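Have a look at the structure that comes next, please.
Note that one protein chain is taken out, while the other chains of the complex remain in position.
Letters are used for the chains, namely A and B, taken in the order the chains are written, and counting of residues starts over at 1 for each.
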Amino acid sequence: MSVSAAAPPASSLSAARAALPQLPRRLDPLALLALPALLFMAVVFLMPLLLLLWASVRAEGGFSLAGYVRVLGDSYYIGVIGNSLRLGLVTAFGALLLGYPAAFALARARGYAQAILFALVFLPLTVSIIVKSFGWGIVLRRDGILNWLLISLGLIERPLRMLFTEESLYAGMINVFLPFMVLPIYSVVRMLDPRLSEAAATLGASPLFRFLRITLPLSLPGVVAGLSIVFSLAVAAYVTPSLLMGDRYMTMSMVMAKAFLNLRDWQLGSAMAAVLLALAVAVVVGAGLLQRRLARHGQ
Amino acid sequence: MMHRSTRRTLLKGIAAGSAWSLAAPAIVRAAEREIFVGGPASPGLEDILFKHIERKHGFKILFEGTNSLINLEKIRSNRARPTMTVTMMDDPVLVLAEREGLIAPLRGLNIPNLADLRPDARPHDSMWANWCFPAASISYNTDNVKPAPTSYAECWDRKYRDKVIIISMRITQAVVPLLAATHVATGKPLAECLRLADEGFAKLRELRPNILQITTNPPQAQQLHESGEVDLYLSPDSRTTLFRKSRGAPVDLARPREGMVAMPAGVALVKDGPNQELGMTFINELLDPETQALAARTFFSLPTNTKTAKPADLDFPDLAVLDWEYFADNRNRWIERFEREIAVR
Partner (left out) sequence: MTTMPSLAVEATAPARTSAPEHLVVSGATKRFGAVTVLDDLSISVAKGEFVSLLGPSGCGKTTLLRCVAGLLRLDRGRILVAGAEITRLPAHKRNIGVVFQNYALFPHLTVAENLGFGLRAQGVSRAEAAPRVAEALALVRMTEHADKPVTALSGGQQQRVAVARALAVRPSLLLLDEPFSALDRKLREVMQVELKHLLREVGITAIFVTHDQEEALVVSDRIAVMNAGRIEQLADPATLYGRPASLYVLDFVGQSTRLTGQVMESAEGEVTVDTPLGRVRAPGLFLSGSQVVVAVRPEAMMLDGVAAGMPPSAGINRLTTRIREVSFLGSRTLLHLEVPDSGTTVNRALIELPRLPEGASPGNPVTVAFRAADTMVFPAS
């Protein structure tokens, strides 16, 4: 509805009045329960976010997109964005590969077995990445456990360099973010009716066919949620890549930290932050749409 | 300089923070002779040095140990109503603080020991003072590297492939590998190399096959260094290397014939900070020959007061003292160059 300075025509006024009493009815009182969370998010997230976006376009003379030009017009920063995206994708799909079967095991296990599996998946969350980075140093170095194992098994002759490699970064990232993949898949799989797969079996469907046509499509909402959570976390990761790889694998968050803390370059930092945000929002919204499509059309 | 935040300093920090948020009681407590000092989270600072000063002068030091840049950010955000009296930071960061008018000059204040400092320890006409000079060169693993390196050029030797860690340009100590590269490239004395540093990047780039990592996590690098995974580490300073050596770790600071570099450990008065008198006492005490000897023993660093009796086992050769203002002016550019030319895969 357009707003004009002139008095609105009577008909639209009465229409507006007629619509009024329906408003409270449309708002479910239960929605009020979200109010504290909304307020909280407005203060700790929305306001800083708006300030940040404002900073990304502010310049001496007023408005400027120079920050974005610096980020998007520089092949180095495009490379950094590429690093972050690659890290996000590899971590998300790596975690999916490991987390999907784990989520099933978790959902099917009972009693002690389930408690132990739960601990295996979630205990790593309680160990700080800083502590882990020291542990990985011990495992991955030239005279570390992994090299020793590979040499004793006769798989390699001389120790491999594993520390501070892209592969070890991926492994570390997957380790850190795996629980965020397992949990959403687990919560979907747990609700899957095992009789659906049994019904498919009695209709002559082989185990593979059952998995592809029943279990997989029905667990997809969890997969999509897990992928978008892990991707968003991994694409924005700062601590893990800086500990596991250092300056040799610059991510968007590392550039932001450098810009804000070392360079005091708000334009660069906030433009990079806005680009990161846009990427994350695109992924989350895209995943949400995908999920709705999956829910509506089935396969 | 290890930015390690121990639980103790953290608790102290919280204590200091709460004193700060309750402004009125803080003033009352200030009357009970307390000062708030911001500085690096180095081991030995509180438990040895400050304890000594507290005992000697009968006031309390509330300390918050953190990284220099964060320290600066705190002073900056409390500029209207400073709570910190004294700040201990790297010179390049003090340069920034001076430019922003966040610190007050020490010249002309009641700090008698200032007069006895070596001239290069009183930067910018005693805007601040260097209370000690830790030394930096090459930290090497004594089990793997025999004999000790005698020149910075040795770092480029192929035998160190994947065996060298250098510190990220975002941390001040990264100046050492940069100077080393510039020296190898130009043959100029270390102290002069800072102004030529842009010419050293190409040489530093040649070091890349040897570089295992460019670290922003010095404690982890130190662990790998001591375990023998890394032969050469450029360059934690004597506060770390010699301290760890004294604890039995197989590491030592090389004495290259080109010399060693003095790391800056500055102390300054926060402009308009509370309890300026106590602040002056504190700084004067840091510069006192007796305290400096203690600091030298504690931090394996060179005293800056000329009247200090040097501990016998700390016979540093002359250190190259750098123009940290030039460094501060060029650091951001170097960070960028470093990232794009050295760190990039």
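One rule holds for everything that comes next: a contact is a pair of C-beta atoms (placed from the backbone, for glycine too) under 8 Å apart; a residue touches a chain by one contact, two chains touch by 3 or more.
All values derive from a computational prediction rather than experimental measurement.
Every shown chain that the unseen chain touches in the whole complex is listed here: A. Among A:I81, A:V182, A:L218 or A:A273, only A:L218 touches the chain that is left out of the view. Considering the whole complex, the residue from A:A205, A:V239, A:L261 or A:L277 that touches the absent chain is A:A205.
Contact residues of subunit A toward the unshown chain are 193, 195-196, 198-207, 209-210, 213-214, 217-218, 298-299.
Going forward, only the chains that are shown with their structure count from here on.
Centroid to centroid, with C-alpha atoms defining each point, subunit A and subunit B lie 38 Å apart. On the side of subunit B, the complex with subunit A involves touching residues 69-70, 73, 162, 168-170, 212-217, 220, 223-224, 227-229, 331-332, 335, 338-340, 343-345. Contact residues on subunit A toward subunit B in their complex (touch as defined above): 76, 79, 130, 133-134, 137-138, 141-143, 161, 163-164, 242-243, 245-250, 258, 261-263, 265.
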